[in-house]
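With one protein chain withheld, the remaining protein chains of the complex are depicted in position.
Just so it is clear, A, B and C label the chains in written order, and each chain counts residues from 1 on its own.
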Amino acid sequence: MNQLPGLLDTEAIRKDFPILDRTVHDGQKVVYLDNAATSQKPRQVLDALNAYYERHNANVHRGVHVLAEEATALYEGARDKVAAFVNAPSRDEVVFTKNASESLNLVANMLGFADEPYRVDRDTEIVITEMEHHSNIVPWQLLAQRTGAKLKWFGLTDDGRLDLSDLDEVITEKTKVVSFVLVSNILGTHNPVEAIVRRAQEVGALVVVDASQAAPHMPLDVQALQADFVAFTGHKMAGPTGIGVLWGRKGLLDDLPPFLGGGEMIETVSMHSSTYAPAPHKFEAGTPPIAQAVGLGAAVDYLAGIGMAQIEAHEHAITGYALGRLQEVPDLKIIGPTTAEERGAAISFTLGDIHPHDVGQVLDEQGIAVRVGHHCARPVCLRYGIPATTRASFYLYSTPGEVDALVDGLEYVRNFFG
Amino acid sequence: MNQLPGLLDTEAIRKDFPILDRTVHDGQKVVYLDNAATSQKPRQVLDALNAYYERHNANVHRGVHVLAEEATALYEGARDKVAAFVNAPSRDEVVFTKNASESLNLVANMLGFADEPYRVDRDTEIVITEMEHHSNIVPWQLLAQRTGAKLKWFGLTDDGRLDLSDLDEVITEKTKVVSFVLVSNILGTHNPVEAIVRRAQEVGALVVVDASQAAPHMPLDVQALQADFVAFTGHKMAGPTGIGVLWGRKGLLDDLPPFLGGGEMIETVSMHSSTYAPAPHKFEAGTPPIAQAVGLGAAVDYLAGIGMAQIEAHEHAITGYALGRLQEVPDLKIIGPTTAEERGAAISFTLGDIHPHDVGQVLDEQGIAVRVGHHCARPVCLRYGIPATTRASFYLYSTPGEVDALVDGLEYVRNFFG
Amino acid sequence: MYQDVILDHYKHPHGRGLRAGDAEVHHVNPTCGDEITLRVKLAGQTVEDVSYEGQGCSISQASASVLNELLVGKELPEAQRIQEQFLELMQSRGRIERDEDLAAMEEVLEDAVAFAGVSKYPARVKCALLSWMAWKDATAQALKEAAA
Partner (left out) sequence: MYQDVILDHYKHPHGRGLRAGDAEVHHVNPTCGDEITLRVKLAGQTVEDVSYEGQGCSISQASASVLNELLVGKELPEAQRIQEQFLELMQSRGRIERDEDLAAMEEVLEDAVAFAGVSKYPARVKCALLSWMAWKDATAQALKEAAA
């Protein structure tokens, strides 16, 4: 079982994550399988945060003292690191936000306030999918309400994939923007980017990719994606909370209007009018999440040090193993693709009639942390006619032994409520 | 000189701040006088961050496992602490944002999208002042541009105070919102809240107070202020970067529409429509700055432990002492009130013809960190006909000895360029 | 938290199924999808029946069953007192722990004291309260209609 091909040396890796030694409920070591909600943080990231606060903390930009210069160099250095991590053509294309949700709202708001040819208004359409996270649904619903634009979406197939059979009817000449998730946080589905991008480009629509569940788990190359905007979030990729990223094409970031106004994002201000700094600063109003950017920089260093292809292979192996073992559990039904192909490491399932809340709670009593509910993707639950799912999700430190613990735990749950 | 009345025991306090032992430029201990830009963080806050990440990290809300429950309790516990710190009538009135700028943009956007009676539109007026930070100017300029509302402001007197002589002409029946800074980050001026609030209430305008430079330095009581919204930022009050606060009256938060859409802020989502969670969650889209809120909770515990009235007294003493000593320096001109009455601990000045950049740089060579420039309040520089100022700003760990070092440093600067 | 009493009620619910009533309500817990449809039948000041259908976790299901067992046949003021006491227990965040306090509560709440442990889990408190809130709501409606 430890013979799965592609596994990382998790024994070494786990030593980097202090929380994995945590015990719960009278001495049981925590089995953390809630990585799609948030990942744990390695010592290296905590060290970077502490070093920042203990030695270099100052407000960034425009300072002429040593601390301000150091803090600025660290903050902007983190931008370089993130740019390299996603293969951005330019560091100026990396905007720091507070989370992926802000990144997505930023795009939606820019497009609502933009001039032609970007402007979303009552004569235009917005396209999303039925498997989006609420953070990639609600901003577009709000934009549609505020502008009168029409919101359309791709449905799902019974086996948890995007139904693109009506691609040409959903994305039309009226479509201004298509926003979709690269890897679903509830179904695990890895979506076919190319087909959607090709059609969007045909009609001249902008493409936004929600890579929140991709950036932590696989090599992400914004140029290869051919999207216009890519959003992701630090806390799911070994980084701190409070930091997100919006990558956007330089030309677009230059053309589009600002979203939040304030310090840092201006060029010059008078009471009568203001001009704005060039991107990325135009989109970073106020004191940015400085320490958090530095922490995210340390996180991408850490991940890149292990290798994103290696992490992907590890999770692929664990996911395949978990899908197999879970399907041995009687009454367990996987919601989403049942094999590891074109799939990420989040696995949702139902267990007979036992409500996910009960599944999660009884697993927790055994030290196993999973998430239950609609996972901020309620339309998926509606689509499959279920109130909620239990979701186990893996990361670079997850082991086959933890999969076994989960399966044993589920057996116990069945007996408990049987 | 150490006999100044009201001084705190800075020797003990400074031990809590690791960075204050930092040396720069070959062994000079840093004299950190850039506290209005950002404050340093005590060990207690860093410990809270580390404990969070090493023992409790999980995504908040809706989790049924131990870590998620602990993280939620810590996050929501931080809300309780902040609510108590500003004497909020209800914890549900405390919204966590990423910084004060987001807090202010949040209000501006809510009012732009609100229904009557709150709606800002082309027939209405917005009032600010000429001493606002860009973060309290640009959001209102953007709102004015987008809605057609008229932006008006109070000017300044020659001695750096608000000119309220035209109070009744500036705030009129058309005024929907009045937003002003409690303590100016460039002039140090502490503004008279009551007069403005009384007039605003007379005409039924909402009052927004930018307390970014007040919350860190003095007791802040949102009920006594009688404002409708109060914004402040964590990093200036011994807390982490990446966290801000918007306090708002419950009834208003209930009535006003959401700003950012996404996970956490919803009640229920379908592809066709969504309903929103009650405040404060309605305004907290996506994974919040969890660790940063926890850190801010530790910061307000730390500050409250020392006592906000005591901190205010300490800074009052230091500011009085600094104003006196600075005025001994030939050619030094204070921009802002020249005595410590109704005044915070940020002191801007010019030094003859020597450009502030040069002043700051040569001070830095002596280990003294001040800020130079327009301090994100460029209209103030325009008002007083100066390109920039040098600003020294103090906090609870600042000492009379540091004031002396600054004065000596300025003498050196004069000789250097003399 | 899964006391035997709770599991028993979950596996063998009392009075489940919809029967005739004076008022019907439908309550949903949006965060977890728990749902209940509940009807109240009053006979003067007496709770003659509480019938319900729903889906949800063991806690919400068992709680509806306990409610049925406890409230049916009670006079309204007494039933309301029980409802309030249950609410108090659930909002206690596990702070009611001493045996004598629980024993005192048990006199009013009977089987429902088994939910004391649930009060420690903020995420689950709403599950336990779902049917009780629905009952309160339905009863208010029934009374209003009776008065009209």
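Here, a contact is a pair of C-beta atoms (placed from the backbone, for glycine too) under 8 Å apart; a residue touches a chain by one contact, two chains touch by 3 or more.
The structure displayed is predicted, hence computed values, not measured ones.
Novice: Please provide the labels of all shown chains that the missing chain touches.
Specialist: Hidden chain, whole complex, touched shown chains: A, B.
Novice: Considering the whole complex, which of B:A88, B:V362, B:A377 or B:L410 touches the chain not shown?
Specialist: In the full complex, the listed residue that touches the missing chain is B:V362.
Novice: Hey, which of B:H190, B:H374, B:R391 or B:R414 is the one touching the hidden chain?
Specialist: B:H374
Novice: Kindly note down the residues of subunit A that lie in touch with the hidden chain.
Specialist: For subunit A, the residues touching the absent chain are 62-64, 68-69, 72-73, 267-268, 275.
Novice: May I ask you to list the residues on subunit B that touch the chain which is not drawn?
Specialist: These residues touch the chain not displayed: 354-358, 361-362, 372-374, 381, 387-388, 416-417.
The definition used in the following text is that only the chains that are shown with their structure count from here on.
Novice: Select the chain whose centre, defined as the mean of its C-alpha atoms, is least distant from the mean of all protein C-alpha atoms.
Specialist: A
Novice: So what's the Cα centroid distance for subunit B and subunit C, whole Å?
Specialist: 47
Novice: CA centre of subunit A versus CA centre of subunit C: separation in Å?
Specialist: 39
Novice: Return the residues of subunit A touching two or more other chains; collapse runs of consecutive numbers into ranges.
Specialist: 357, 361, 372-373
Novice: Of all the residues in subunit C, which ones touch at least 2 other chains?
Specialist: 31-32, 121, 123-124
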